[in-house]
Every structure is written in C-alpha cells, then in structure tokens.
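Here is the structure we will look at, set down as structure tokens.
Complex shown without one protein chain; remaining protein chains in place.
Showing chain A:
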Amino acid sequence: MGLTVGGTTDVSSLKDQVQRFVPRKFEAPPEGTSAFLRPALDGLAKEQLSHKCVRTIVDNFERIPVYNGVPAKFLSAITTNLSTSLDPQVAALYVFDENYWKRRCVEQLGWSACQLIEHGLTWKQLFFENYVARSIEAFKAPPPPGDALLQLLRSCQDYVFTLQVGQMLGHLDMERVCACLPNLACLDLTYGVRNIGMKYERMLLGMKISDAAALARALPAAPCLTTLALRGGLVDDDLLRMLAAGLARAATLTHLDLSHNRIADHGARLLARLLCGGGGGGGGGGGALTALSLADNAIRAEGARHLGRALRENDALQALNLRLNRLTDDGGRMLLEGLRDNATLTSLNLSGNSLGRETAVVLGALLRSPGHGLRVLDLSSNELTDDDARTLRAALEARPAGGGGGGGGSSAGGAPIVSLDLRANRLSAGLEDLEAIEARVHANELAERGERGGA
C-alpha cells in the first residue's frame, strides 16, 4: 500500500493546459509559391502546356476575356494571377472568384475600409459599391455626364445595392444613374465637398434645383429603393417641395434621412402630409416610412404642430429624430400631444430643441397614458429644470417597475422607457430625482432584457 494516492491528480490539468496553450496562428500562404509561378523559375522549356495556356489567358484577359470553356481546375489559377488593375467593366462580367475581389479590395481600399458586412458579405459587391461611389465623387465634368460612367454603372449593375456618395462635384443626373442601377436599395447622397476647410465657397455646396428635379423623377422609378439619405445638402423648403413629389410616389421607401439641412416649417408640413399616407402625391408613398431623421434643421413650433398631427394618424413610423431644431417649448408640447395614441413610435430624439416646462408636463401625461409606445427618448441639451425632472420621475414611477409588467406594459401604462437622456439641461448636479429616473430606466432595461433572454 505504498503508492501515493492521487499523485498525478495533484497538478492542475487546467493549469497545464493554460500553460501549454499557444494561440493558433493563421498563416497566410507565402507569396510566390503558387504552382503557376514556379515553372517560370525553372525555365520556359519545362513549362506545361496548360500552364502556358493559363498564362496566356491571364495576359490577354482584358482584351479577350475567356471564362466559359475553361475547366474548373484552372479557373482558380486564372483568377489568382489576374491583375488587380483589370478594367472593372470586363472584370464585372467575367470574374466571379471572391478571392480575386478580396485581393483587389484590400489592395485598392486597404483593410480598414473593407466593411464586408455592409455590402452583402460579398467582396465583389463591396468593390463595386466603393468603386462606383468613388467614381461618382470624382466626377467633375459638367452635365450631361459622360457615357463612360454610365457604361460602368450598367456593367456592374448586378453588384451595386448600396450607393454612398460623400461629395458631388459634378452634380450628376441621378435619374440616369438610378436608371442604370435597378438593384439600388440604399441611396446616400451628400451634396457638398469633403474637407473643404477654409476654401469655402457658397456655390460648391448644396443641392441644385436641377438635382432635386432629377431625384424626384428618379425616386418613383427605382423599384427597390428602401433607404434615402440626403444629408448636408442645404435642402430648403422649396427643394423639399420638389423632392416631395418624388417621395410621395416612392412606395418602397422605409428610411428617410434629411438631417443637416435647412428644412423649416413648410417642409415639415410637407413631410407631415407624406407621413399621413401621401396626401399630396396620392401615390401611397411615404406611408411606409419607419424611420425619419430631421436632425439639424430649422423646424419651429409650427412644423412641430404639423408633425404632431401627422403622428396622430400614422401607424408605421418607429423612429423620429428631431435633434437640433428650433421646436421650442410650445412645439415640443404640440408634438408630444400628437403621440398620445401612437403605439408604433418607439424612438424619439428631441435633444437641442429648447424644450421647457410645458413639454415636460405633456410628456409626463403621455408616459402615464396606456396608448403610447415610446421606449427610447433623448431630451439632452434642453431647458428642463429640476421641477420638470420631478414631473418625469413621478410619471415614470406611476408605472410599476419593469419586472412587474411582464406583458410589455400594456396593462398599467404604455411601453416602459428603457433609455432616457437628460444631460446638458438646467438641472442641478446630484439631483435626487435624476438618480431615481436613472434607476427606474435601468430597471426597465434589465427587465426588458430578461424578457428577451427568457424568450
């Protein structure tokens, strides 16, 4: 009985494993070891005929794109050796190997710019969406646009779903562009100049009337456009009126972003009509909008009144962003009064709108009412005072804490507020009500997450 009990179990096997653990290395294949490059080193005499054929195809691919008759085992060899400076129009039609497109993207754009998840998880789409956007940004010639660009668009129309243009120097006719890209789902246009700095000139910036007219014509013609962003384009009420004709007939549009523009009360009224089911256009467009961003515009109390009235009838909009407008206390009140029976709007951003006491009172009443659907609310950079914070706290606490309302708050009040931002208001530091509000919002958030986890 002399053997030691558990002699081998004294040492922690976990520790052993941790000590022995070496991170797995993902080794890239060394450059130049491809089977199709070696024969060239050995001398041309020893090169196989198939390799020679592949080399010839690669060399002349731009002129004579051969793809169909080639056996499958040589396709990868061909695409591996194809140049990344190949004419994109040819490449779009004849090259389907993702590895090639990955190589090309990384070489031309760099790793950091390649957000594959934003481009349908295919490298080819990523390349062409970037390439087209850059081509449009670089386009400077006066209209009519050159046929070369349109030809490029036509040749790569199968791979462009999202178009994000950061600057518009040439004021391209978007109607023709959209006609070339039937698959377009997301259009993000910025009428301006990047990094202009001190070289500011009034004429370089902003949308022109012709642009607005072309876009208005292009919108109903785009069959699957869902997202439209026109940020920083100095869009004022007149331009918006021209656009609204197109928006009213764009039935597939769900996301509309008009932030950083100069839309005022009249434009807000136009958008309100759009939200009511396209009262102006009659084409049924706009009624499907789920997200509307009007941040950094010049909407005042009158525009807020129109929007509030529209929200009373609308049952599709889920997110509304009115950051940095001039709603004032009166406008905020009128907007929130329209939300009383709206159960679909879940996210509302009213920061930077000089909201005050009246708004707080209406918001308190709204949060107590059972019909509202608000969950995320941003009220930062306003003129709320300690009394208003107390009002909000009372409204929030009128509803039992999120843990109790398992059914999503349909019984006692409306939906539970899971995010409420009250920074940069006229609140005294270390206010008790503020902490209570934060605690309640946090509890709601935890409760909701528990629900989701449970589900």
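Quick note on the criterion: contacts are C-beta pairs under 8 Å (C-beta built on N, C-alpha and C of every residue); 3 or more make two chains touch, one makes a residue touch a chain; residues count from 1.
Methods note: contacts and distances are computed from a predicted model.
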item	value
From "Organic solute carrier partner 1a", "Sperm tail-domain-containing protein", "Release factor glutamine methyltransferase" or "Protein TRANSPARENT TESTA GLABRA 1", the hidden chain's UniProt protein name	"Sperm tail-domain-containing protein"
Which of A:69, A:110, A:197 or A:430 contacts the chain that the document leaves out	A:197
Absent-chain contact - pick from A:293, A:342, A:391 or A:444	A:293
Contact partner of the left-out chain, one of A:119, A:176, A:231 or A:305	A:231
Selected residue (touches chain absent from view) among A:259, A:314, A:346 or A:391	A:259
Chain A residues touching the omitted chain (full complex)	1, 5-6, 9-10, 12, 14-15, 197-198, 200, 231, 257, 259-260, 293, 295-296, 323-324, 326, 351-354, 380-381, 421, 423-424, 445-446, 449-450, 452-453
